[in-house]
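All protein chains of the complex are present and in place, except for one that has been dropped.
Chain IDs A and B follow the sequence of writing; residue 1 opens each chain.
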């Protein structure tokens, strides 16, 4: 070899005396050298990126703490979060939150691990909002009650692992309970869907789409792999057509075309949007599930056939659990996408958080505060999406899929 | 075996055809929009939602001139002015919403034109507001008439008559300009305030309404030119005369009430009036309500709960408001305006 690196030198003990001592690789300086200034090109990169990052951070910092006028958000926080939901019925939403925090606390108690990050984020959010100076006293009490529920149920779940079953039943029932509480369904005073709004609407739309598109997506994926040609091609066409068109086209059809096609049957606007989001999400979900099904080795099918399982049993107990496990990251990615996409309902006139924000900056007293409102919306979404992505990564790691 | 499949197939096909026949024959007995509203107990109204003075969100409730008209119709049909569900619509969505039955009534500063009335399958219920298209520019610009606008970028709302008028007018005047279309007025105004466009054109009432909400309203001016006639009115779906008739006569009732001096406050005192004109209007005599398939006191309910035309105008657009609009053409014919109600008889 014509040229020898210093590392090669080190491996030859007889020459060690002649070489300078190795560069320190521990301590602050060592870390800096290794990670930021390992070569002249790297140092240049560090300086350029560092300078740019510094000025950007400084600009953002000054804007957030000195430039921005956050009163638009603090004054209208209620409106942004729950829209036009009647004030005297807000206790229902709080009660629902209590219910969820109880469930979350229980799951946290015996779940630990992944639940930690969720519980910390939610608890942190509650804690921060409790300290906000501009909220009303009753709101503060509700928040404290929620926080207390979360923590106390954590200890219950921790002490009595037997509540596991109850918790699962609770989660299972949560969906109908939510609809009952928010709508009223005749028992409580009815709050019609056109009063549902704000971030609550985004969450509701996303939850319905996520919950409903999951089974639908699995069915479509199985249908696409079915041996029955008609079923197969129907699924193929459905999946490919939906995946080929933008969501706003689907939403537009749901709002303006559905009433035409259903004749006299009236479809509620919010329900229409839910159906559209579900149908849209199901096509993508189907493709994710199909990816999982394809990743399964043939041996799994053959083995279960050899065991004498019929095709239904094979699918439900052998194939699907493994297939779904393999594509958890993709599925969560799709959930995040559909959650973000709920902002598109503003195009069909639903009052989601973005539409409310945009309508607020049209008011004379808030003119020019576009950035504040939009950044608030972005941050709210960011917290939830990041949390979902984080949990998905943790799940991926704990199931040790992904690193093939 | 093949035979049995063929037999089965044909049986199924026959069955399905029969079923389809049933479903389409059911179709023919569809109820009218008016009946649907009564069954539902709620009027579905399409509004702008973002136009101060006409319809916008104030403390979580929609208010404005167009909103009040929808309330008057709800009061006339259901006896309750608050039995309205509002759908905020963009200009380009509004007609589809009506055609497909997503809304019953469109009360959203919509210009009455031939093709909309005929080709789109819509019915116009009269004119609630006589308007004309105007142009807003920066006050410090040297533009005084439309002809000064050569080489400018003009913001216009997509899917509106103003978009079409702009092309017509500028072609007639020989002014070359660059249109920039927006789906909502918010974005157009933001572009004007930032100086990204030179001018914004829409109905003059809309310009005044916008101007009132802008941060530095003295920085802008509205040109004197009126580019077109813009009779704005409520719209209902075509092929259903009952709803169109009702909408038209609720509007007439509001105008007639103003002419007779009947307001929401004094309407009860008119109930005992001997004047047959008033008796027929308020339903204490005659069967006009029955003919329209609503209760006989439909006009009374509308006036009592919402007010007459003048009250609605003054409440949202008149002197007491930030807009301070002159009645102008929107005054009774007796005062030099164009409002004239056919007789209630």
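Basically, contacts are C-beta pairs under 8 Å (C-beta built on N, C-alpha and C of every residue); 3 or more make two chains touch, one makes a residue touch a chain.
Keep in mind that, in the parts below, contacts and distances are computed from a predicted model.
Enquirer: Could you tell me which of "Cytochrome bc1 complex cytochrome c subunit", "NADH-quinone oxidoreductase subunit N", "Malonate decarboxylase beta subunit" or "ABC transporter permease subunit" is the UniProt name of the chain missing from the displayed complex?
Expert: Answer from the record: the omitted chain is "ABC transporter permease subunit".
Enquirer: Out of B:82, B:144, B:178 or B:219, point to the residue that touches the absent chain in the complete complex.
Expert: Going through B:82, B:144, B:178 or B:219 one by one, B:178 is the residue touching the chain not shown.
Enquirer: Which is it among A:50, A:124, A:189 or A:215 that touches the chain not included here?
Expert: From the options A:50, A:124, A:189 or A:215, the contact with the absent chain belongs to A:50.
Enquirer: Would you indicate which residue among A:177, A:248, A:271 or A:296 is in contact with the undisplayed chain?
Expert: A:248
Enquirer: Residues of subunit A in contact with the chain that isn't shown?
Expert: Given the touch definition above, subunit A has residues 35-36, 38, 42, 45-46, 49-50, 53, 227-231, 234, 240-241, 243-249, 252-253, 256-257, 260-263, 336, 340-344, 346-347, 354, 358, 370-371, 374-375, 377-378, 381-382, 385-386, 389, 404 touching the missing chain.
Enquirer: Could you please point out the subunit B residues that touch the chain left off the display?
Expert: Given the touch definition above, subunit B has residues 1, 4-5, 8-9, 12-13, 15-16, 19-20, 23-24, 27-28, 30, 91-96, 99-101, 115, 119-122, 150-153, 158-159, 163-164, 166-168, 171, 178-183, 187-188, 190-191, 194-196, 198, 237-240 touching the missing chain.
Here is the rule we use: only the chains that are shown with their structure count from here on.
Enquirer: Quick check: how many Å separate the C-alpha centres of subunit A and subunit B?
Expert: Chain centroid spacing, subunit A to subunit B, equals 40 Å.
Enquirer: Quick one: in the complex, what on subunit B touches subunit A?
Expert: Answer in residue numbers: 27, 30-31, 36, 40, 49-50, 52, 56-57, 60-61, 85-90, 93, 96-97, 99-102, 186, 190, 193, 212-215.
Enquirer: Can you list the subunit A residues touching subunit B in their complex?
Expert: That would be residues 79, 83-84, 192, 194, 252, 255-260, 263-264, 266, 269, 348-349, 351, 358-359, 361-364, 367-368, 370 of subunit A.
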